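A single protein chain has been omitted from the complex, and every remaining protein chain is retained in its original position.
Think of it as A, B and C in the order they're written, each chain with its own count starting at 1.
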Amino acid sequence: MDTAIFGAGRIGKIHAGNLVRQNGVRLKYVVDPDAAAASALAAQHGAGVSSIEAVFADRAIRAVVIASSTDTHADLIERAAASGKAIFCEKPVDLSLARARECAAAVKRAGVPCLIGFQRRYDPTFAAARARIDAGEIGDPEMLIVTSRDPGTPPLEYLKRSGGIFKDMLIHDFDIFRWILGDEAATLHATGSCLTDPNVASVGDVDATAVTIRTRSGRLAQINTIRRAAYGYDQRFEVIGAKGMLQAGNHRPTEVAAWTGQSVSFDKPEYFFLERYRVAYALEMAHFFEALASGKPVKTSIEDGVKALELAEAATVSWRERRIVEF
Amino acid sequence: MDTAIFGAGRIGKIHAGNLVRQNGVRLKYVVDPDAAAASALAAQHGAGVSSIEAVFADRAIRAVVIASSTDTHADLIERAAASGKAIFCEKPVDLSLARARECAAAVKRAGVPCLIGFQRRYDPTFAAARARIDAGEIGDPEMLIVTSRDPGTPPLEYLKRSGGIFKDMLIHDFDIFRWILGDEAATLHATGSCLTDPNVASVGDVDATAVTIRTRSGRLAQINTIRRAAYGYDQRFEVIGAKGMLQAGNHRPTEVAAWTGQSVSFDKPEYFFLERYRVAYALEMAHFFEALASGKPVKTSIEDGVKALELAEAATVSWRERRIVEF
Amino acid sequence: MDTAIFGAGRIGKIHAGNLVRQNGVRLKYVVDPDAAAASALAAQHGAGVSSIEAVFADRAIRAVVIASSTDTHADLIERAAASGKAIFCEKPVDLSLARARECAAAVKRAGVPCLIGFQRRYDPTFAAARARIDAGEIGDPEMLIVTSRDPGTPPLEYLKRSGGIFKDMLIHDFDIFRWILGDEAATLHATGSCLTDPNVASVGDVDATAVTIRTRSGRLAQINTIRRAAYGYDQRFEVIGAKGMLQAGNHRPTEVAAWTGQSVSFDKPEYFFLERYRVAYALEMAHFFEALASGKPVKTSIEDGVKALELAEAATVSWRERRIVEF
Partner (left out) sequence: MDTAIFGAGRIGKIHAGNLVRQNGVRLKYVVDPDAAAASALAAQHGAGVSSIEAVFADRAIRAVVIASSTDTHADLIERAAASGKAIFCEKPVDLSLARARECAAAVKRAGVPCLIGFQRRYDPTFAAARARIDAGEIGDPEMLIVTSRDPGTPPLEYLKRSGGIFKDMLIHDFDIFRWILGDEAATLHATGSCLTDPNVASVGDVDATAVTIRTRSGRLAQINTIRRAAYGYDQRFEVIGAKGMLQAGNHRPTEVAAWTGQSVSFDKPEYFFLERYRVAYALEMAHFFEALASGKPVKTSIEDGVKALELAEAATVSWRERRIVEF
């Protein structure tokens, strides 16, 4: 199957590397406004450099991977849908909820498969937790606590264009919430602070948040995030049911323990998302092509993308207007 | 030093056992409306059975331990203050905030030492976490996540008289919040659900809560509680600062690990508060008498009791009225 | 029941403190060549200072605790046996195997209860491991690995009188071996080195050992010891059966974890035997008086003391003569 990738940056490279390992899949084109980046990635995988127009004009291209900047996602999704190509798109669909909904409608009309890159659902630890919930190990899930911390606050330039912490960072956590509890929000409360860098406030954002969601059936979820954890990337959740609790924990680079006169110490967690979700990205791509081959729906649909964005928008409102949002 | 104890029930026995181990301290009287319980406890420690009046009339009694039912605390505190006796009182001061404030005023006027039984502050793990924060190990504390789960939902009869989950169960967590962050609440949001037993709703209470507090200086705290954790008593917190995170974890009865064809498993946590805080209760009592001897203030004052109650009352309002409470 | 204790040193204080907490037990006499130590301990527990002769002459004394120096154990055991008093004796029975056997014979003739202080069997973690083996959790135990490390090499003066590392330090590990595998040695190989302090060789001893025992039924055990572990007292074992493995691990003072830019760290183990086995010593003393009350045999008999000494002597021979010892 011939494919093309939009975006030859950090995440584009990851996806391209995983894509070419799929049986029967060929990376035909790489598209990126940065010609040097496009060439380098294309050369690495025996692909050609191309343009958006050429990709959509090529009927042999059956699937596209959208790993370009966020503001290009919606257009590319719509064009791919219009030309009947299967879509693998990095999150978020768009920073505008209205625009994301248009994309979802376009995908639905076109009937093309469309996977949104909520890669955490493919992580072996997170997926095992979900599978064990499904198997009834803790009974019906009742409460969820999500911990989501980044190793460092990004530059202000990045933050200005990010859509705010709720859309940029918590979008994943909102997806985890929906996926693990299997329920939708009834009310949401969000608050936040600038704790790691006072300049964050100057761009109208916060760098730490505390979110509480109550679902339609009364389940409770809390999400805590911060942009800077000194010990790196902290990605955990725990879910409680009548029969017990499941915790999904961090991964460590090695299993060395040091016993000294000071303490017993272990590795801190894997540094950031490229390390922590390396396997998840590979499994996500494999799932995409398996879904194409089998005709089964993808696990992380564009509807999931829209729903997570709805929560992110509600959280932004709750934080800005200091009120509880009801759905 | 001669002392008396009010209450010969479960917690009274714990306190009496710790009291008689203090050097130079004698348990002279046990008072309890249940004569058999009073006699048994008195006999165990070589004390006499007495009455409220007789205790306060005995000038030799220098300190009293109030471990009787919650509705008696306020009166006993005021009488002890009026008669110049040092006070060790189980939490809460009272279910009424106004009444608790009267007690605090009475204690202040009398100038007697008054320790309120927030025993968690004396727990070796919790106290070590606080000491390491004070030593600057993680920098200034910025965010706090408190997990507080009980092994089982109590009988409805208990719940009816409990003052509600926020005053009965989270009172401790509100104290932990103030103690660890060293800050006061600016806004508070609380929600809750009946997740473990639908009958809890019939007495106007919930059995699971999610609370978020933003402090005056912008620090964030989240508290999650549930009345029934299948694995027992779950008492953890984690606190983040610019230099790292400290976690205070559960204690296990033994350090046996079993590696089998199914899993690698460890003991679940110690069962409930009598087990988990056994050492904390002993250290709390020792601290009380050390404070009396040295004349230094007690670590958990009646003002702390009032402050925690203020938060519990605000949380009750936030939950009932579905609104954010501002202080 | 009236009792006396011989020895008012470090371990004597521990035993005295535990003894006086037993219901119906009174510490009547403290005996120690150091008059000041004897007086202080006696005063603390309302006992009197006495002499060996006076203790054995007092018919009211029903049990004695022998916590004096090792070279006095055998004589005191024999005198106690001769006068029909129950015996609680610190390990070892004696440094001479022949002398220890005489003591065992004397105890047997007299028919008095005699508990030897292998306190590790009473430790909650170790005892739970054994109970779970007995319950069949891992099937028949096949292999045992014992790790036994002290926080620091003792002074040479101590080592000179210690009987050597195998009798002084590994005596406990040999008892664990017999207790956990429920089997006796067929062959034993021991080797050792001076790794922590070259002066240890000058007193004809080693400070690190590696012992392998093959039992009559073919089970295998390995013991590794060292006198100085930088991180403190390391007391672990693991035992394998057809159905899995049980590990008995170290205890930590607190359950605080610190996540920093360097590592995730926990407390190092409790410092030394007084901390690690505090609960074990209390349970050991309680067991002694329960056994006296019930007439049931003690769990750690003088025969166990003799058997452990046989292994220690064999290990000494194996190390010195560089040969495998067959039993």
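The criterion applied here is as follows: a contact is a pair of C-beta atoms (placed from the backbone, for glycine too) under 8 Å apart; a residue touches a chain by one contact, two chains touch by 3 or more.
Given the structure is predicted, the values throughout are model-derived calculations rather than measurements.
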Residue, one of C:A54, C:A210, C:A286 or C:V317, that touches the chain absent here: C:A210
Among C:V20, C:I145 or C:L274, residue touching the chain not depicted: C:I145
Hidden-chain contact residue, picked from the options A:S51, A:S69 or A:T260: A:T260
Interface with the unshown chain - residue positions in chain A: 124-125, 128-129, 132, 137-138, 243-251, 253-261
Residues of chain B (touch criterion as defined above) contacting the omitted chain: 229-231, 234, 252, 258-269
Positions on chain C where the hidden chain makes contact: 138, 142-143, 145, 147, 149, 187, 189, 191-196, 208-210, 212, 214, 218-222, 224, 226, 228-231, 234, 240-245, 322-324
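The rule is simple: only the chains that are shown with their structure count from here on.
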Inter-copy rotation, chain A to chain C, in degrees (Cα atoms; steps of 5): 180
Computed distance of Cα centres, chain C from chain A, in Å: 57
Junction residues of chain B - those touching two or more other chains: 138, 243-245
